[in-house]
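Just one protein chain is left out here, and the rest sit where they should.
Which chain is which? They are A and B, in the order written, and residues in each are numbered from 1.
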Amino acid sequence: MNRVAFSPARVRWIAGNTFREAVRQRLLLLLILVAATMTSGALFFSDFHFGSSELKFVTDVGFGALAFFGAILSIVSSAQFFFDEIERRTVLTVLAKPVWRAEFILGKLGGVLLLLLVFCGLVTALLAGLLWWRETGLMKAHPGTFETGRVVTYAGVAWCGLVQWLKLSVLAALTLLVASYARSSLLAIMAGFVALVIGQLQYLARDFYGMMDSSLARGGVWLGGLLFPNFQLFDVADRVGAGETLSAGLIGGLAAYALAYMSVYGGLAVYCFRHREL
Amino acid sequence: MAGWRSTVSGIVNSRAKVAAVVGAVLLIAGAALRPVEAAMRKAEARAGMPGRTRRLSAIVGQGTSMAVLGGFRALVADWLWLKTYLAWAACDLPATQAMLRLVTIVDERPLGFWLNGARIIAYDMTEWRLRSAGREGAVPAAVRRRILEEQAGMALRYLEDARSYHPERAAVCVEMANIHLNSRGDPATAARWYRQAAELPDAPYYAARIYAELLKHLGRSREAYAWLRRLHPTLPPDVEAAGSRIVLGRIRNLERTLEIPENERYVAPEVDVETRRSQKID
Partner (left out) sequence: MNAIEIDGITKDFTPGLREAKVRALDGVTLRIREGEVMGLLGPNGSGKSTLLKIVLGLLAPTAGECRIGGVPSDRVEARRRVGYLPEAPDFYPHLTGFELVLFHARLGGTARVGRKERVEAVIAEVGLVEAMHRRIGTYSQGMRQRLGLAQALVTDPRLVILDEPTSGIDPIGAAEIGEMIYGLKTQGRTVLLSSHLPGQIEDLCDRVAMLDHGRLVLQERVEELTRRRGQTALLIDRLPAGTLGELRSWLQAHGVEFQGVETPRTSLERVFLETIGSLGKKGNERS
């Protein structure tokens, strides 16, 4: 009998199915509305007449909303869309077809990544639109401050949106890895949030505890630091808000870092799922 | 007993094996990616972190510390700036002072925090203290002088902190010059700071002009003349803010005042715009 080869097309169909189900569940819509409301609410800073500094506040609030709600979407959707398949037994009907377990897992991950891309894209576009509109108003009110032209680097805003998507994608892959091993969606979701906190703060643990005398503590922190990615690296929104530019080297480095972790987590999720009894 | 052991063995063998493989691969991957991570981390940002974090925790407690370190640093700083603004609007000196210090501990990067903070310390707080000291005109000159000096000193120390984070930003030097001039009435020191500002890459055009004016005010017109002669060729004629014609006018005035001989007078060069822009004052 001819071998059934690994099929990127099946991965794509499973990803598309996951994305369609997610969109119709309206979780994405709800989070976009909340993020948009929060971002638009930042415009109330105009009442304080901060001048061009107001643009920094709007940028910070916009990317803060993207980071916060994006993390929720990333963790919850990764865990929930996986466990839904198990609880509904739809995973049985899919895997009863000539479908690799790897195709299934990678398809689920692909669907979540697509969901996150749409979320980050829409919120970033909204933020850019709000900044453009507000900057135009400020340029008319305070022409002296804008002698050299617009102060917001819109390319930087777009790149920052992409970097946030990379961070959320790594988080999604990590959550899916936990889900592929765990027995409940609640455990997977909690583990995802714990991993986010550890990944965000682990550099600090290294700085503090790395100075301790106890070699056991230092070793423990070092090992722990190896297990989780450094999410702090992806926090470049502050720089964009402060008017700094993002270098091509930085963006390329972050993309490579994120792709490496996604590959590791995705591969391990496939490994765990292959050993999972359904 | 044997059944229990085989049960444990069964569980340990299967799930533990998977967990062990996952852990081992993560450790290897983490070790392999550590150099990539290190290349992207800026050593100077990380070196200051432990000290900053201890100060932060002492002031605001763990909750804010976690939010700051959790990647919402800029957002927390913005929120604190809003609180600063509200304290300022209420003319609450202690609260405004505390918040200004806190904002720049949380996020030292936005220059606006430092500049606006320095202005609030130097000018607004002076006004609040004078008001609380007595009606206008009723405050003794010595008390007035003391308050002005104290607030100016605080503002200048605040800006010295800013310079440690923004050593190449002309706006900090300009602010320091303004405080020396307006609050302390010290044009000589102000002039030094204007010159320092003018020599930085992002200097506003007016910094160099004001330096020359202060030199004239201090009776150092010849120095002013020499400075303006070196300045004018570097100014782009097509940029109104550069004030090329204003500077030329001041050169001519000084030539008359100083009675510069005709053959030694400044000849405005017919240099192309690009060359002018690329020249710097030495």
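In the analysis below, a residue touches a chain if its C-beta (ideal position, glycine included) is under 8 Å from a C-beta of that chain, and two chains touch if they have at least 3 such contacts.
The structure displayed is predicted, hence computed values, not measured ones.
Contact with the chain that does not appear here is found for just one residue of A:35, A:79, A:99 or A:152, A:99.
Contacts to the hidden chain, counted on chain A, fall at residues 1-4, 9-10, 13-14, 17, 20-21, 24-25, 87-90, 92-100, 277-278.
Heads up, the rule we're going with is that only the chains that are shown with their structure count from here on.
The geometric centre of chain A is 32 Å away from that of chain B, both derived from CA atoms.
On chain B, the positions that touch chain A within their shared complex are 14-15, 18-19, 21-23, 25-27, 29-31, 33-34, 36-37, 39-41, 46, 49-50, 53, 66, 69-75, 77-78, 81-82, 85, 107, 109-110, 112, 116, 241. Within the complex formed with chain B, the residues of chain A that make contact are 45, 48, 50, 53, 56-57, 60-61, 64, 67-68, 147, 177, 181, 197, 200-201, 203-204, 207-208, 211, 223, 225-233, 235, 237-239, 241-242, 250, 253-254, 256-257, 260-261, 264, 267-268, 271-272, 275.
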